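Here is the structure we will look at.
Apart from one protein chain that is not included, each protein chain of the complex appears where it belongs.
Order of writing sets the chain letters: A, B and C. Residues in each chain are counted from 1.
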Amino acid sequence: MDIHEYQAAEIFGRYGIPVNPGEVAETPAQAEEIAAKFGTLVAVKSQVHTGGRGKAGGIRIAKTPEAAREAAEAILGMDIKGHVVNKVLIARGADIAREFYLGVVLDRPRRQITIMASAEGGVDIEEVARERPEKIVRALADPELGLHPWQARQVAFQLGLAPELINGFASIVMKLYDAYVKEDATLAEINPLVLTSSGEWIALDSKMSFDDNALFRHPGIEQLRDLAEENATELEARHSGISFVKLDGDIGCIVNGAGLAMATMDAVKLHGGEPANFLDVGGGASAEQVAKAFRLVTADPSVRAILINIFGGITRGDVVAEGITTALGQVDVKVPIVVRLSGTNAEEGRQLLAEAGLTAVDSMDDAAAAVVRAA
Amino acid sequence: MDIHEYQAAEIFGRYGIPVNPGEVAETPAQAEEIAAKFGTLVAVKSQVHTGGRGKAGGIRIAKTPEAAREAAEAILGMDIKGHVVNKVLIARGADIAREFYLGVVLDRPRRQITIMASAEGGVDIEEVARERPEKIVRALADPELGLHPWQARQVAFQLGLAPELINGFASIVMKLYDAYVKEDATLAEINPLVLTSSGEWIALDSKMSFDDNALFRHPGIEQLRDLAEENATELEARHSGISFVKLDGDIGCIVNGAGLAMATMDAVKLHGGEPANFLDVGGGASAEQVAKAFRLVTADPSVRAILINIFGGITRGDVVAEGITTALGQVDVKVPIVVRLSGTNAEEGRQLLAEAGLTAVDSMDDAAAAVVRAA
Amino acid sequence: MSILVDRNTRLLVQGITGREGSFHTTQMVEYGTNVVAGVTPGGKGKEVAGVPVFDTVAEAVAATQPNVSIIYVPARFAPDAIYEAVDNGIPFVICITEGIPVADMVAVYAHVREKGARLLGPNCPGIITPGQAKVGIMPGFIHMPGPIGLVSRSGTLTYEVVDALTKAGLGQTTAIGIGGDPIIGTSFVDALALFEADPETKAIVMIGEIGGTDEEDAARFISERVTKPVVGFIAGRTAPPGKRMGHAGAIISGGAGTAAEKIAALEAAGVPVADRPSAVPALIRAAMAR
Partner (left out) sequence: MSILVDRNTRLLVQGITGREGSFHTTQMVEYGTNVVAGVTPGGKGKEVAGVPVFDTVAEAVAATQPNVSIIYVPARFAPDAIYEAVDNGIPFVICITEGIPVADMVAVYAHVREKGARLLGPNCPGIITPGQAKVGIMPGFIHMPGPIGLVSRSGTLTYEVVDALTKAGLGQTTAIGIGGDPIIGTSFVDALALFEADPETKAIVMIGEIGGTDEEDAARFISERVTKPVVGFIAGRTAPPGKRMGHAGAIISGGAGTAAEKIAALEAAGVPVADRPSAVPALIRAAMAR
């Protein structure tokens, strides 16, 4: 789960990280008011769940309250990579001497949490990682004991910081790690972490994402969810225990199992079609789940045909077929449906489906080809 | 550092352990008032830093407020193993069905924190450990990951608890362990942990001691210190970086190093004397430290002679001798002093001391014999 | 031969009286797996499919000496169940549970390794040695004994490929589902090493998906250490970046973890990669014939 910059800054602040105080505006008038209150140069920053805001023109500097109003006018309503800007953060300008990058992420290959830091801050860190990997300093946290202070200091020394700056930087590293672990984050990032000309550290941009599987122990984080930022259909799906991701094509997919669902999308593409979604209906493929899946898929007007791909394992194919026909009684599906049913009692299932007037086949390839033709 | 039962109960309560609510009285009238407010049978419990309060008559049951007053009258001012009772805890009587013991301590041989539990609660656990060790159930916490819930459950099962009681007991185990670790305790104990006839758990007596070395990170615990319970001289010594323990004899001891200080006490005894104290003056044995040590030792009126035992290691013996003579200029010591000085430049040091009119010898045995004769 | 489970497996089921646990215990017993005990706190004295239930792993171990444990307990209790298993000396633990927080698994993974034990999963279908032991939730009947070792990050997609292999007459030594989470106990590399060392396994099928770099690590390992023919399949060629495709681990992030990269890495290591599951048997036959 993602949150906005201003929310991440609030969390980082609770952990003792020096963040740049700011306020959120939802209208140009509010933006002007806040800027006037601050009485200084401000940054007007779009609050959307995506990166590259700067390049897209979603961050502007305003020297006067009027300029802040104009900047907010320009940014609010803007579409940045498909995200519409509903809020801007008005933050005081900082006296930047140097910019650093500091992030905490999971190092998957090593199965450990890792600190990443770079003296090249304020830019796209993935680009730095690709093109100048030697500019990135890392430290792996002990999986049982956590990050040690000596590791935080070592990162600071490796960045080439002067002795008097070591403890301040290391302390921010420890706090960011602490926030990451205590809040069950999947990302905690400060970019840029700024050193002012008076030698102070300020987290100028804060970013945090969370482990969906751990939200149960962080009700406060769940409340930070911005529903305007989330795809309503994906949210609805999650509440039904269905994994759903909207895509750009026109072939709706309903599959049991995440891996098979991806393979199904790939098969549609392979046969010349474009999948409209990823959908893993979960284990049993009961009538109820299939009905929900139909509702999710047909909510997308661009869907012109639906491919149901079920491998009957523990669940019997005839039971799945009954589920599909029952679901069709509950949901009015107006586009062609192709069912691929394989595994336990698949033949009986396919017969039941054929009796209900559905195209039911044994092979995934045949089904993909058929649904592309039907669309 | 030790605290009172009522203080420990307050801490345990903060960790979610069901404790028996009570209030502290310092006068019989307060005791009566609290008992009247409770309007039920109460226990009147002496609050002193020692065990065996029950056997000493320091815990009484009172059925009426008047009886509570009388009990408090009897208990306040009582001397229990050298501890004078200044406070009593008035606690509601509980409907006891079964009594258990539950404690968290350090298992020194294994270098791990251990849970100890017994279905024989409310009695001296050390006696149970000695005489019926099979009645004690243990679980060793993982030194890096802490106590696992399965271990807490296993302790509950091993005590023979019925299935419906397992989670309640295990949850108290987890919370007591949590309190022990988070507060840097050296002991966290509930004895008895009571199961009421309605199936509820109540911690009827709470006990907690803390690691002196970790108090720097627990200012709140330091504030719970009851100065009336501490030996003023020992406290004063601690503030000067001197380890001091009052004993019953008449030979004052001033020694550098804890092991040597114990060996010195033993030597005094071996030569027919009785040490008045344990005193480790610390590393350097500077004039200042020695002067403080003189003040600590001479504060005890029963001291009839003083043995100074210094092994000059890194610190030179002549420097130590100067420290001793300087200290004697600052503190008026009226009892005979025997100095044993050995190690680096010891001969020069002894000569300096002899010139100052002190008995100075080379051997610890000779010194012990001399001081016993002098007393 | 086979890897990790076989006729000598003495299986413990943790969470045996739950809905999933009892259902799959029955299935495993029916398949012929030697399920020796189950654990559910407070369940002592019960039986599930004829299997005795104990309150703690310690009791189950003392009474029945299991050498493998499978875990069907909910996500918030599953890490504790893994600790209970390995701390009581079970050398191989399979965790079926989906939805365990990543932070919990960081510590679990390290601890299991320290104890010298092996974890499979979490969020995996388990492992099966056809005809000997089914330890998981996979449909047993689609499998057939034979020379192919199969390792996969997926569940139903694995069944799809196994079904295709079996229908093509290509049986399996062992099929192992390593799971779809970001942190898993047994990686492709671990499974490949085991198959390489198993004399009965003549060829290996490896089914990956987007996310992480385990397939790339596997490709490197194959080129350096695997002498047996390997055929691959990677799901998620059409998956968009930044979106989690069901499995917590199936996400292309920071431009890394794409199917294209994984396929390229495998092909560079001499591993033919099927463009669809149904193409796997033919590629395996061709690879074995070489």
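Please note the rule applied: a contact is a pair of C-beta atoms (placed from the backbone, for glycine too) under 8 Å apart; a residue touches a chain by one contact, two chains touch by 3 or more.
Small disclaimer: the values here were computed from a predicted structure and weren't measured.
If I'm reading the header right, one chain is hidden. Which shown chains does it touch across the whole complex?
A, B
Of B:Asp95, B:Glu200, B:Glu222 or B:Asp266, which one is in contact with the hidden chain?
B:Asp266
Would you indicate which residue among B:Ala214, B:Ala299, B:Val335 or B:Ala374 is in contact with the undisplayed chain?
Considering all chains, including the one not shown, the answer is B:Ala214.
Give the residue, chosen from A:Lys87, A:Arg153 or A:His271, that touches the chain omitted from the document.
Going through A:Lys87, A:Arg153 or A:His271 one by one, A:Arg153 is the residue touching the chain not shown.
Just checking the interface: what residues of subunit A touch the absent partner chain?
142, 145, 148-150, 153-154, 157, 163-164, 166
Where does subunit B touch the missing chain, residue by residue?
For subunit B, the residues touching the absent chain are 106, 108-109, 111-113, 126, 129-130, 143-144, 181, 184, 186, 211-214, 216-217, 243, 245, 247, 255-263, 265-270, 275, 278, 280, 311-314, 342-344, 363-365.
By our rule, only the chains that are shown with their structure count from here on.
Considering only C-beta pairs in contact, identify the chain pair with the most of them.
Going pair by pair, the biggest contact count turns up for A-C.
Going by the contact rule already set, what residues in subunit B reach two or more other chains?
Those would be 145.
Specify, in ascending order, the residues of subunit C that touch 2 or more different other chains.
Within subunit C, residues 107, 111 contact more than one other chain.
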